[in-house]
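Here it is, the structure in full.
Of the protein chains in this complex, one is absent; all others appear in place.
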Amino acid sequence: MIRIKIDGEETLVEAGTTVLDAARGLGREIPTLCFDDRQDAFGACRVCLVGIEGAPGPMASCTTPVRDGMKVDTLDPASRRVATAVVELVLSELPRPPAEHTELAQISRMLDVGTPRWPGEQHDVKKHDESHPYLAFHHELCISCGRCVRACDEVQGTFALTATGRGFGANVAAGLDEGFRASACVSCGACADTCPTDAITEMSLLQLADPEPVR
Amino acid sequence: MSDRFDSTVTTTCGYCGVGCRLEAHARDGRIASISPALDGPANNGHTCLKGRFAHQFSRHRNRLTAPLIREHGGFRIATWEEALHRVVSELSRIRDDHGPDAIAGLASSRATNEDCYVMQRLMRAAIGTHNIDNCSRVCHSPTSFALRKSFGLSGATGSFEDIDAADAAIIIGANPTEGHPVAGARIKQATLRGMQLVTIDPRRIELADYAVLHLSPRPGTNAAVMLGLAHVVARDGLVDHDFLSARTEGYAEVEDLLGDYTPEEVSRITGVPAHDLERAAHIYAEAGDASIIWGLGVTEHLYGSEVVRLICNLALMTGKVGRRGSALLPFRGQNNVQGSSDMGALPDTFTAYRSVGDEEVARAFEERWGVTMKRERGLKIPEMFDAAVAGDLKAMYIFGEDVAQTDPNTKHVEAALESLDFLVCQDIFENETTKYADVILPASSFLEKTGTFTNAERRIQLVEPAIEPPGAARTDFDIITTISRELGHDMGFETPADAMREIAEMTPDFAGVTFQRVGRRGLQWPVAPDGTDSPILYEDEFILPGGRAQLAALPYKPPGSAASDEYPLILVTGRRLQHYNAGTMTRRTGNLDLVSSDWLEMHPADAAKLGIVSGDRAEVRSVVGAIEIEVLVTERIEPGHVFTAFHFPEIRTNLLIGASADVNTSCPEYKVVAVAVTPIGRAAGVPQLETAAT
Partner (left out) sequence: MDKQPAREDDWVVVSRNLVELVRRHHEQGAPTALDVLKEAMDQNGEITDDDRRLAAERSGLPEATVHGVSTFYEDLLVPRGRRHVRVCTGTACFAATGDAHVDELAGGLGLSLGERSDDGSLSLAETVCLGYCHASPAVRDGDVIDAGPDAIERVLADAAKPAPEPLVESLLDEPVLIRTGDWSGLRKALAETTPELLLEEVKAAEVRGRGGAGFPAGAKWEFARNAEGEPKFIVANGDEGDPGSYIDKVLMEDNPHLFLEGMALAGFAVGASHGFVLVRSEYPRSKPELEDAIFHAHTEGLLGEDILGSGFSFDITVIEGAGSYVVGEETALLACLQGLRGTVSARPPFPAQRGLHGLPTVVNNIETLANIPFIASHGAEAYRALSPGATAGTKLVCFNERFERPGAFEVPFGMTVRELCEDVAGGMRDGRSVKAVQIGGPLGGILPASRLDAVFDFEPLVAEGCMVGHGGIVAFDDRTDMRDVARHLLHFGADESCGKCFPCRIGLRRAHEMFVSNAPVERVSLEELLEALELGSLCAHGSGMPAPIRSLLAHFPEELGLA
C-alpha cells in the first residue's frame, strides 16, 4: 500500500493507482475531458493537471501513478491556469458552444472559463453523418479526445472508429470514413455514450433538442 | 440531464440473457433514450444496440392498446370487462366440462419472475392443472436437465466475471458477439489479453478469429467432440484424480467408455482433425483456470441434454468447477429464460425445480394456496400441441410467446392452435399466434412493468417501469392476477413485490430475496435468509446426495437428421446481432433499417455446385416444409452446411424444423435439419433464357 497526501489529506492506496483515482477516492473534484473510467487512460486533454511536489511542472493525474510520500495539490495555480487555457482552446475551435448537458459544457462551468483569449480558425461544418437510424456524427464538434475510438476498441472490441489526420486537422472517422452504417459498427452506442461534446450522439436526442434537425 | 428528460429509471434489459442494467430516460410519456448503467454487474457501463436503441417498439403504432375479441373471422375492440368475462367464462366452462387438464398455459420467458410465478399459480390453483410450460423448453431445457443431474442446480456455476479470470475457455455452440453482445465483447477483450480460447462451431464465428483454435464439427456430433476431448485428457494424464475421488461419482464407467473415442475415431465422426482435438484438450486441461461456455448450438439437438452432461464430465475430470475462473456458463438466450423456469412455470416442477411429485413441497404449496394438486406432471409444449390435435386439449392461455413462429414444425403448431376451442393470447403486438386467438389481451413490455429478471448468471435484477403501458394495455401481472381472482382464486398480491415475498417464503433457494436487497447489484441465487448470495456454486459441495457430482457415461449417437441424396445439406439455425428471436420488438425499431431481412449462408463450393451466387433467391426444402430466402455465399460456413436465423415471419424459417427433439427434454433439434436448396426460377444447372418478355 502507498501513502500519499492530497491537498493535505493523507490516504492509503494500492500501488498502480493513478493520482486521479486516488484524488477522486477522497472526493476531490478534478476536471477531465478525455478520461472515461471504462477505458485505459489516454493523457490527451491535459485538463486533469495537478501539482506534485518535486515534479518539474503540472502533471496529468490520469496517467501519473502514485508514489510513496507523494504530495499532491489538486488546485495548484499553474495547473489550473493551463487546464483553463486548454478548455478555452477547445471552445475556440468549435463553431458553436457545446450543449449544456455535455461534459465539455460542464467542465467549462466548473473551471469558470470565459471568452477564449485565442480565437482563430474553427472546424469546418462538414457534412453530417445521419445515415444511421440511431447514431449521428457531427464532425465539427469533435475535439479528438479519442474516447469514442477507445470505447469501440477497449470496450466493444469492434474497432470501427479511428482518429484521422493530424494536428489541427485531426478528427475521427468510422470505417474508411464512410459513415457508421457502411462501417464495421455494430451500433452499440458506446461512442455516443462517452462523447463529451455530442459530436457523436443519438439521432433521437437530436430530435429532442431540435425538432428540425440541421442537415 | 434532467432538463432533457422528465425521468430516469434504472432497470434491466428485456432482450438477452446478459441482463444489462440500463438507465431509461423518459420524456412526455415515451422513452427518449436509454444509456447503460455504469454499475451494472453484468455489463459495467456497456450495452448493445438492442438494449440501448431498440426501444421504439414500445410506442409503435401497432402496439395492442385494447382487448380484442374474435368476431366474424376478424377482431373487434372490447372493454376489459367484456374480454375478461369471455376468458373467465370460457376457461371455467372448459374446466367444468372437460377437466382442468384440458387447459394448458404458456408462460413468457421474457416476462418477469413475478409474472411467471403468478401464471403458474393461476394454472395450478385457479385452473387446477400442471399443464404449464415456458419457452425454455425450446432452448435451454437440456441444460437445466443436465446441470441438475450432474451438479444439482439448474444454472451457471459462476458468473460472467469468471471470463476475466479464466486462462482458457471453450465456446461450443454459441455465438456470443451476436447473441450476447456484451458478454461477447468481454470474451474478445479477454482473448486480446491472452486468454486461450477454443471455439467449436460449424460456422467460423467472429470469436474464432480471436481464438487460438477453431474446430468445425459436423452438426449433431458435439457429443463425439466432448468424448474425444475427455479421451485425450484421460490418455495424456491430465485427469485431476484427487478432485474426482473427493467430490464425484461415476468416473469408472466413463473411463471405460472413453476408450472408444480416440482422436482418429472422433475425427471420422466429426470431421475435426485429430491433432486439433488433442490440442484443444490440452489447452483446456493444462490451463490454471478454464471455463466452458455453451449455447443453443449444444442444446437444440436430439441429444442436447447428453452433450451438456458430457461438458460437465470434462469439467469434473479436470477439477475445473467451483472456483473463480473455472465456470460452466450456459448462455441463456432470453432475458428471463432462467427465471421463468426458476419460478416453476414448468409442467414437472414448482419453484427451484422441485418436483410436483415431491410430497413435502406439494403439500406446502397446497396449504399455502388452499387447493389440492395432482402429483403427476403436466404436458410439455410439444405434448400440448399433440394433445390439441388429438382433441384432448381444448384451451390454451399463452402470454408473451409466438409459438407459430418460433416453435418447430410450424404446420403442426398451426393445426394445434386451429383445433383448440379457446385460445387466449396476451401480448404486446399481434403476431402469427394471435391469428388463432379468440381473445387477445394487450400487455406490457419490459419498459412498462415492475418485477425482476434472472440473467444467465443466476442474478436476480430489478425491473422498474420507465413509462406506462399504452392506451388500455395493462401489466401482465395485473391481468393474470385479475383473471385468477375472477376464476375464483384470489392470490392476494397487490404488487409484484408481494409475489416475490411468497416466492421467498416458499423457496429455500430464494429465501433472502427482497426487492430492497436486490437493489442495484442484484442477487445471484441461492440467496440465504440473511441475503448472502452465491456468485460461485459448488465451492465445497455439489447439491446432490453426498455432496458429490455425477459423471455420466453416455456414448455418441447420430443426430435426428442426416444429409441424404434428396436433402444433401444440413441447415443450422441461429441468431443475428440486430434482431431478437421472433423480431417482434426489433422489427419495430430502427434495427429493421439496419437489417431488414434475413439470408442463407452457403459455402462457395456448395454454391458453385448449385449455380448460385450471392444475392440469388433460393428455395430451401426439408421433409416438413419449404421457405424462400436470399443467399449469401461465404467461407465462414463449412461445406455441406447452410445457416440462417428465424427473426422474420415473412421467411418463417421454422417451417423447416421437424419433430426431432431432445430425448430427455423435448427441446427441438433446430440445429440439424437436412435440406435441399434450389435457386428459384430454374432447376439446378438449367440456364436461364433472358428474353424481352422476362
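Read from first to last, the chains carry the letters A and B; within each, the first residue is number 1.
Just so we're on the same page, contacts are C-beta pairs under 8 Å (C-beta built on N, C-alpha and C of every residue); 3 or more make two chains touch, one makes a residue touch a chain.
Since this is a predicted model, take the numbers as computed values, not measurements.
Within the complete assembly, A:Leu49 is the residue of A:Ile4, A:Ala23, A:Leu49 or A:Cys188 that touches the hidden chain.
When the full complex is taken into account, the listed residue touching the unshown chain is A:Ser92, out of A:Ser92, A:Gln106 or A:Ser131.
Counting over the whole complex, chain B has residues 189, 192-193 touching the chain that is not drawn.
Summarising the interface, chain A meets the missing chain with residues 15-16, 33, 40-47, 49, 52, 54-58, 60, 63, 65, 67, 78-79, 81-83, 85-86, 89-90, 92-93, 117-118, 120-121, 143-144, 146, 150, 153-154, 157-170, 173-177, 183-184.
Everything below uses one rule, namely that only the chains that are shown with their structure count from here on.
Between chain A and chain B the centroid-to-centroid distance comes to 40 Å (mean Cα coordinates, whole Å). By the touch rule above, chain B contacts chain A in their complex via residues 1, 3-4, 27, 32-33, 35-36, 38, 44-49, 52-53, 181, 185, 188-189, 192, 577-578, 589-591, 593-594.
Residues 37-38, 100-101, 132-134, 154-157, 181, 186-190, 193, 202-205, 208-209 of chain A touch chain B in their complex.
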